[in-house]
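Here it is, the structure in full.
One protein chain is absent from this view; the other protein chains keep their places.
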Amino acid sequence: MQTRIEVGILGATGMVGQHFIRFLQGHPWFDLAWLGASDRSAGKTYGDAMTWHLGVVPETVAGMTVDDCKPGNAPRLLFSAMDASVASEIERAFAQAGHIVVSNSRNHRMESDVPLLVPEINPDHLKLVPGQQRARGWKGQIVTNPNCSTIVLTMALGPLKQFGITKIITTTLQAISGAGYPGVASMDIVGNVVPFIGNEEEKMQQETQKILGEFRGDHIEPLTAKVSAHCNRVAVVDGHTVTVSVEFSAKPTEADVLHAIQSFRGVPQHRQLPSAPPNPVIYMHEANRPQPRKDAERERGMAAFVGRLRACPVLDYKFVAMAHNTIRGAAGAAVLNAELMHSEGMLD
Amino acid sequence: MQTRIEVGILGATGMVGQHFIRFLQGHPWFDLAWLGASDRSAGKTYGDAMTWHLGVVPETVAGMTVDDCKPGNAPRLLFSAMDASVASEIERAFAQAGHIVVSNSRNHRMESDVPLLVPEINPDHLKLVPGQQRARGWKGQIVTNPNCSTIVLTMALGPLKQFGITKIITTTLQAISGAGYPGVASMDIVGNVVPFIGNEEEKMQQETQKILGEFRGDHIEPLTAKVSAHCNRVAVVDGHTVTVSVEFSAKPTEADVLHAIQSFRGVPQHRQLPSAPPNPVIYMHEANRPQPRKDAERERGMAAFVGRLRACPVLDYKFVAMAHNTIRGAAGAAVLNAELMHSEGMLD
Amino acid sequence: MQTRIEVGILGATGMVGQHFIRFLQGHPWFDLAWLGASDRSAGKTYGDAMTWHLGVVPETVAGMTVDDCKPGNAPRLLFSAMDASVASEIERAFAQAGHIVVSNSRNHRMESDVPLLVPEINPDHLKLVPGQQRARGWKGQIVTNPNCSTIVLTMALGPLKQFGITKIITTTLQAISGAGYPGVASMDIVGNVVPFIGNEEEKMQQETQKILGEFRGDHIEPLTAKVSAHCNRVAVVDGHTVTVSVEFSAKPTEADVLHAIQSFRGVPQHRQLPSAPPNPVIYMHEANRPQPRKDAERERGMAAFVGRLRACPVLDYKFVAMAHNTIRGAAGAAVLNAELMHSEGMLD
Partner (left out) sequence: MQTRIEVGILGATGMVGQHFIRFLQGHPWFDLAWLGASDRSAGKTYGDAMTWHLGVVPETVAGMTVDDCKPGNAPRLLFSAMDASVASEIERAFAQAGHIVVSNSRNHRMESDVPLLVPEINPDHLKLVPGQQRARGWKGQIVTNPNCSTIVLTMALGPLKQFGITKIITTTLQAISGAGYPGVASMDIVGNVVPFIGNEEEKMQQETQKILGEFRGDHIEPLTAKVSAHCNRVAVVDGHTVTVSVEFSAKPTEADVLHAIQSFRGVPQHRQLPSAPPNPVIYMHEANRPQPRKDAERERGMAAFVGRLRACPVLDYKFVAMAHNTIRGAAGAAVLNAELMHSEGMLD
């Protein structure tokens, strides 16, 4: 892995694009070499093209010239932070032109031949790619990561899939950074809760079934578990908290469940991928943890945290989980996907 | 009802005591005539004995002299805002001495002969009182209201009891005012979520079963529904939000459920009790409501608000509910209990 | 004053327009009879034309049809909540057509023949109106109220004008509601301070000099005091807090200053105007008050609160002041202006 790999960002000027830029700083494999954005930004320096929202824009990036989002000059590996309103066509155009599009956008996640990847949980879903290329006549490909709330839920449930998950009821307390910029109006959220996030519940329900599902040659057989989500916005900056009640067919003991969480390691850990946390799901024994402001940034924002495992009087067990929504739930997720793909030889 | 009734407050200097004082201002039946607090405060004027946390202390109250919490000078009807650490003995002593103790404290709520009252839902639970007096040899009595999160849940479920509730999973997003003063440290909650509130889940689970249960001569047969609660603190000042998934044996349609909520009226409404909202459970059709900061203070803080009724993929239906935790969930709840008791002739 | 007066609102669908609607509910003199907004809203019911941000829209208003902002059907007295980008021409057109425009917009505030009115402080500035009508050939007129941060400062300084104010340094901690909706992005203000509000410092500096200035026949001779403002946004919903250091030529004692504040009453108090608080500037003796969340809504949001008067080592005295920015600082200010005008016979 001595050769460094040039990467680009589709939708580099938005909030998610900025998270990609920040997360890629100092990456041991990937060199940020190209920034794509709308026609309005093309030709400007990055510093002029956007308002940076994450502290201070890295100097080297500020001076880069923004390109428009058309295949041509971009490197082969692209991270997509495109807005859903435009991502479908642009991502497809790049994949068609031979690019590897590792996307955070929701547009292609639920397509049958597109991996919806959490490297610790379903790395084998990458096997969809050859079929995707064949079916669509693409030299390139599209690989996606889940919605930022789905990933918290699935990171916590991944270790427990072995027990036969049959029912899940989850309530989210989601951070404002998940809505981008300007995103949630302060008049709506300061000292308040907004008990609704558009399409979020549907995404959590469907994506969870796909992520925890089984690769079946040309598609993913979704997990048959029933999933019900209640999504809420709270006045937290970073870190989505989810409460989870879950039912298992195998009726594990509480010790079984705890052990499964604590001992869980995935391919990214075994291969020591650069962005993989040593321990992807960290169980906290303190009675009142995890908490987003205190825990989300630990492990570079790449771990999920679980706590308060206990019996659920209605289903079998309940617990709380939390992860950093713009890192593990967005930019970091996509970068870890690309690292997994590289370790599989898919970027060669 | 021309004769006005003198009332007192046990534990008048704490936060809940202050809420009682504020709520009783201008009450058409009840005159605040006595304030009881710890020995430390006894003999001082109320203004000197406490630090007021709710805007500005009413002038007439500030000048009242605080008494200690021993039977003697207190009026017959007392609202108890005592801390749980001392409420058991003091409330019993007053009941023994002939006082009607309408308590917000948790100490006696789950005792088999003590009504845990929500006037719209289980007014008949007051029938426990004669047995309580006989069994304990009291001339007085103790009547309680639920925990502040339980009341939000039960107000929303009360109209639906007719459909045979069998399973409830609820997650709370609770306001900081529920923890009193100083209560939650700002370092714990600004920009954060605390996914734990001591004993709160147990209280919600047990109290809900009792409130929705049936009077059986000398005790309440609890609702057999299984109840599972996940309790969280969020950075909201007033108003507890709860998400609810619920299963019914009668399998009502969504229209049935909605109609039950919207048409729900109870004894307090029929008797037009002074603190009863015209409509105890208000259904909001906006996609993102109710919200605590925008809705909790409507209807003088005495209504519960429900929204987002929809099918639950795991149980039958899910929705969000919200009510003002220190009014409908504490002081206002107890005052409405006393109003119901007065309308029953129990204060004569 | 038996005859009720019909009023309309220019810019009824925006946040300030909503504040006017809420504040006018139940007004003893003024009947809300007309709502004007942009062409886009014209012809719709008010309920359909806007998203309400202040709890629940009054039912009677929700059903009113919105008109466009052209003279014709509007009543003679209009409150203007127009956005500054369009207020200049529209307000002039209505004044030209004979309407009395009582405006909260900033556009005409600093014009030499337009009163910038705080009824308790400079009611005589209304004498500019005849000259305004002559010079502009208008049958109608425009009268304005100050910016929401200026009003907090001038309410606190009005009682002290008698001591010869020569220098003022003020720092504001302004609520998010002052920026309208969507206004301040939550990503900018949750757990944060934004030390800049566009044009706010200039407005505070100039408006204060005009408000505290002297009527001189056809213009206001501004107060010669030097004014320096530092404006900041904080995560408060309602209520602007300002710290003030001030120098006086008359060198009053601290007791003089305190007495001036506490004994201050203006024309609105003497005439008992409906929206006038009995005591326009309330001095709080508690060491840590006033506070926006605890005090802004007292006195129906129409009083200013001052506290912590003490010597300033650099100028003469310093103190903190606070008032409700969308009531006393916007809608309530304009309504009180109209009440003053009515009491002067200017609406006859």
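Points to keep in mind about this one:
A, B and C are the chain letters, set down in written order, and residue numbers restart from 1 in every chain.
Keep this in mind: a contact is a pair of C-beta atoms (placed from the backbone, for glycine too) under 8 Å apart; a residue touches a chain by one contact, two chains touch by 3 or more.
From a predicted model like this one, the values you see are computed outputs, not experimental measurements.
Checked against the full complex, the candidates C:173, C:309 or C:327 give a single residue touching the omitted chain, namely C:173. Contact with the chain not shown here comes from a single listed residue; of C:71, C:131, C:164 or C:191, that residue is C:191. Summary of contacts with the chain left out: across A:120, A:295, A:316 or A:339, the touching residue is A:295.
Only one of C:33, C:260, C:315 or C:346 touches the chain withheld from this view, namely C:315. Take chain C: the residues that touch the chain left off the picture are 167-169, 171, 173, 188, 190-196, 205, 226-228, 230, 232, 234-237, 241, 243, 245, 287-294, 307-308, 312-315, 318, 320, 322.
Within the complete assembly, residues 53, 176-177, 181-191, 235-237 of chain B touch the chain that is not shown.
Touch with the hidden chain on the side of chain A covers residues 54-56, 190-191, 237, 293-295, 297-298.
By definition in this document, only the chains that are shown with their structure count from here on.
Distance from chain A peaks, on a Cα-centroid basis, for C.
Work out the mean CA point of chain B and of chain C, and you get 40 Å between them.
In chain A, the residues touching two or more other chains are 188, 190-191, 235-237.
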